[in-house]
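In this view, the complex is presented without one of its protein chains, the others remaining in place.
== chain A ==
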Amino acid sequence: MATTAKRRASETSDQNIAKAHKKCSTHEKTTDSGPEEHDNKSEEAKESVVSEQENDHESGMAPDDKEIAANKAAPRRNGRATATESHDIHIARETAELFKSNIFKLQIDELLEQVKLKEKHVLKVEKFLHKLYDILQDIPDWEDKTLAEVDSFFKNKIVSVPFVDPKPVPQTTNYKFNYKKPDISLIGSFALKAGIYQPNGSSIDTLLTMPKELFEKKDFLNFRCLHKRSVYLAYLTHHLSIALKKHKLDSFLQLEYSYFDNDPLLPILKIFCSKPTNDSPSEYNFYKTRFSINLVIGFPYNAFEPKKLLPNRNCIRIAQESKEVSLPATPLYNFSVLSSATHENYLKYLYKTKKQTESFIEATVLGRLWLQQRGFSSNMSHSGSLGGFGTFEFTVLMAALLNGGGVNSNKILLHGFSSYQLFKGVIKYLATMDLCHDGHLQFHSDVESSTSSASKYINEGFLTPTLFDKSTKVNILTKMTVSSYQILKEYAAETLRMLNNVVQDQFSNIFLTNVSRFDNLRYDLCYDVQLPLGKYNNLETSLASTFGSMERVKFITLENFLAHKITNVVRYALGDRIKFVQIEMVGKKSDFPITKRKVYSNTGGNHFNFDFVRLKVLVNPTECEKLVTKGPAHSETISTEAAVFKSFWGIKSSLRRFKDGSITHCCVWSTSSSEPIISSIVDFVLQKHISKKALVSDKITKQFHDFLPLPNLPSSSKTSVLNLSSFFNLKKSFDDLYKIVFQIKLPLSVKSILPVGSAFRYTSLCQPVPFAYSDPDFFQDVILEFETSPKWPDEITSLEKAKTAFLLKIQEDLRTNRPNYKSFFTRDESIPYNLEIVTLNILTPEGYGFKFRVLTERDEILYLRAIANARNELKPELENTFLKFTGKYLASIRHTRNLENISHSYQFYSPVTRLFKRWLDTHLLLGHITDELAELISIKPFVDPAPYFIPGSVENGFLKVLKFISQWNWKDDPLILDLVKPEDDIENTLETSIGAGSELDSKTMKRLSERLTLSQYKGIQMNFTNLRNSDPNGTHLQFFVASKNDPSGILYSSGIPLPIATRLTALAKVAVNLLQTHGLNQQTIDLLFTPGLKDYDFVIDLRTPVGLKPSCGILSATEFKNITNDQAPSQFPEDLNALSEKMDPTYQLVKYLNLKFKNSLILSSRKYIGVNGGEKGDRNVITGLIKPLFKETHKFRVNLDCNIKPVDDENVVLNKEAIFHEIAAFGNDMVIKFDTD
């Protein structure tokens, strides 16, 4: 008892420190007390708390709480159960304060547990490390050697000296090389015990510090120390390989050179194990642990004067023509030299911080996972790819922030913070403080004089990411490029938003999803740029002329230079059309055998260390398709800016006068239906500025765009996918009609005319084209409401008749007063069992069609009454009828209004949804899935993009939709959508971050009110839970899709047959798998849009006598796109009966077949025959699935409801042949082919 009490006391005291710290932190933010003062405070706090605890170990609660806790704890003396309970209360209360929520903490705990290193593995590798230490100790010292002597020493050896470029020559090298015993120590995460399990293995960094006597004072200049190190490394490698042989370790140990963090100036030796061949592997074989060991050769601390290696100094002296031009700074070189001398220093620094901060390691692990999932590492990012910010940089930043970091050196993080608070603090700092343009962070890593000064944010930026260590003069972020930094910042901002999200659980988005696995999902546009290789190619000569010695010392390698140049060119050319640009040198290697000097062996040539360049872009949807790239204003004397602009764009540049009278330099581009403007710009500038022979592949984007049906409209092939004018024309035509109908005198006045058709929300598969009346979406639904009246009949048939009477009046008025409007009536079958609905179809003089239906306040009651009155076995049918009615008449209004409203903020939503619908129809699913459901699924990547960004291209949005479906486990997870516009600036949400109990301004409040609140969200979740309680496997309803418009989540997704739902998931899974394994190319994209007809039980090919493609308003790709199609109708027929001649008969055929066979078969077909019906639009297929239940024999019953044949005198089986005959008879001359099994 006593010991538990003590433990409890110590626990609570720790917690109280944490709380005290927290309190101080909030306090400090405003008053800025110094760190020392703070320490005292917390010290005091600790003392007082401890003394209090001596009296009462339940302290830390308010007196009232104590009482309750005591009450709760009272029976403890009797039983153990309550003891744990009060302990739980404690944890629960504490986590509520220290973590985002309890569940978040528990999730973090689980995650940390998951990624823990296996103790067994650590012991195993440690055993080898000891052995390695002994071996390294045995390497004999050397004597001073000249370069010539070194060369001859290695001449007949296996090992080569990994000299960095430029290789030293004996004539000019008058310094000596040597080997003396190094000082060996472990550095990095393994040493800090912050390593985690990684499936691809992780590396253990072992530092071998060269003794100081090997260097002279000025060795930091001109690669001297680097060359010395290369020889040192080679000598070590040579002896190590001999020693391994001697100790019989060479059979499984492998040695390889590598560049540390991809830094070409820092070759290291990598030791790894091969798979053991026999059953009893050597005790030193650590293959199973998946570790590899890096031998990093370091320089002694303070070997060189740090000041001379500041980022703005030049340390590579080259011959220059005139003395006036100062040599360029060599930041990369300086960093490489300086950081090689500071490894141990940082280890100590981090170790000390770790000791002071309880949750430091946990936060480090969180940071590491977060970075890994986003593709960040400590690797150099100068030759492309994300990098320069890995776990090391994260921990150093965290350590710096624990010691200040604010503008007044105020502490950003406190030692008592929980892992979550530490992590969030760093993320918030990254998201909100600019370390590149506006300022930088200074800190002191000096362990001894830690009291000297705190980290401080300085409002002065160096145009490069800067986290500057005053003690060592190292800029920790040197390896990071500006573009890399910008993306990191954006991710941090996004993560901060997720952490602040109290409504949805964002844990897996933050830590578990790897967003860097598939470029096309992560970036909006990807271009593969082939740079022609070969001896006499233009690029190299042109590059060689620009890549002079000045550039060489600055950028070190040609790859760095090229990456820098391409990034700059693209950035300048695309301006605000894009948000971020990222370069990757695909096929870049950093490992090479110990027999080689460097990565690539083709000596002599300027060959690149990569296969091709991948240009990855995140698009700014609001600006990406603007026609004009505006440059500087025109002036009499040409400004430098204008000169740069003109020379950059060359022939593309021109002078233009704008409406406001200003004259500016600019470039004009033309839009196209098949490629974004960005593609043409990239093509142009890369050829102009990088190489004439640069091949930019943009086929993928084109291919996706071409899957969107091209409307038969003037210059449609020159219209951007973002252009919605075809929809606006339809809306305009509706507005005119709206005014007319409103003015008509009727017994009841019109209350509202609400458009609900998919074209009003820009999501109809085909764009609206005048007179294209074969398009299934041609007649756009409109709901007409009259002022309330008690006189509507209280019986549904009569009610419908009364509605029709009103429509007849409207029709009459139109016929007499507006002869240019045509109208007619059709029966509507959208509501099952209500056969009396009649709609008024109006054709406008502009060539559009609208279908008017009447809604009264009585409808809903009547449908509900029908459910109540029906006998039980019919109730489900009637409920379905009610859902259909609600979906069509009530929710459609909200749905249309909502989507139309927010889609203006999600520019790519319309084309992405239309492409998604095309995909669904290609796979014959659109007949089963309502338009609304497809639209809601496809808006998911827009309104809830995390952990990705909002899609900025058609392909990206479409792939994200597929990705989402492939991962959606609808059995367990609802899809809850918050259909609001994106948050334009994150400032507002930042207010509510940790510690800051700031007031919410009215704007934030307003936005908050639009978003789903926690209780609404919980309510929807509860609906889902209840639904799944009654239908645990989702056999009746699979897709629960809810939003504010429909909290029930079942409105649009009920009635989908289970095999169809699983097929959708399966198809998406196959598609995503295909793309992830084979990448995006012409074949894979074509496969994506090829229906798998083999999976069905039977397939029936249909052909209609009339091709419907022209009358659906679609242009064929082969036709001359600018000439409008002759066959396409350009007016409505005089006799409206003739309209039906160009309607799709297959739709009706399938509808009736489905009605007949719905109990035993699932029949699918294409809805958009004009889009998917072959070249003429006269083809369709019916595919049939026999429900599993009907594949077996059944006992003969009266109510079996399927076409059967007897097996014996008791049992029957489905009579497939007879069914085929029935279908053949029903389809008659339209059926051209039957495929059965």
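Basically, a residue touches a chain if its C-beta (ideal position, glycine included) is under 8 Å from a C-beta of that chain, and two chains touch if they have at least 3 such contacts; residues count from 1.
Just so we're on the same page, contacts and distances are computed from a predicted model.
One chain of this complex is left out of the view, and of "SCO1 protein", "LSM complex subunit LSm2", "Rrp7p" or "Translation initiation factor eIF3 subunit g", the protein name its UniProt record gives is "Rrp7p". One of A:Ser635, A:Asn1026 or A:Thr1062 touches the chain omitted from the figure, and that residue is A:Asn1026.
Of the listed positions A:Tyr287, A:Phe648, A:Phe882 or A:Phe1089, the one in contact with the omitted chain in the full complex is A:Phe882. Interface note for the absent chain: among A:Lys630, A:Lys1156 or A:Lys1176, the touching residue is A:Lys1156.
Taking the complete complex into account, A:Leu1051 is the one of A:Leu525, A:Leu1051, A:Leu1088 or A:Ile1114 that touches the chain left out.
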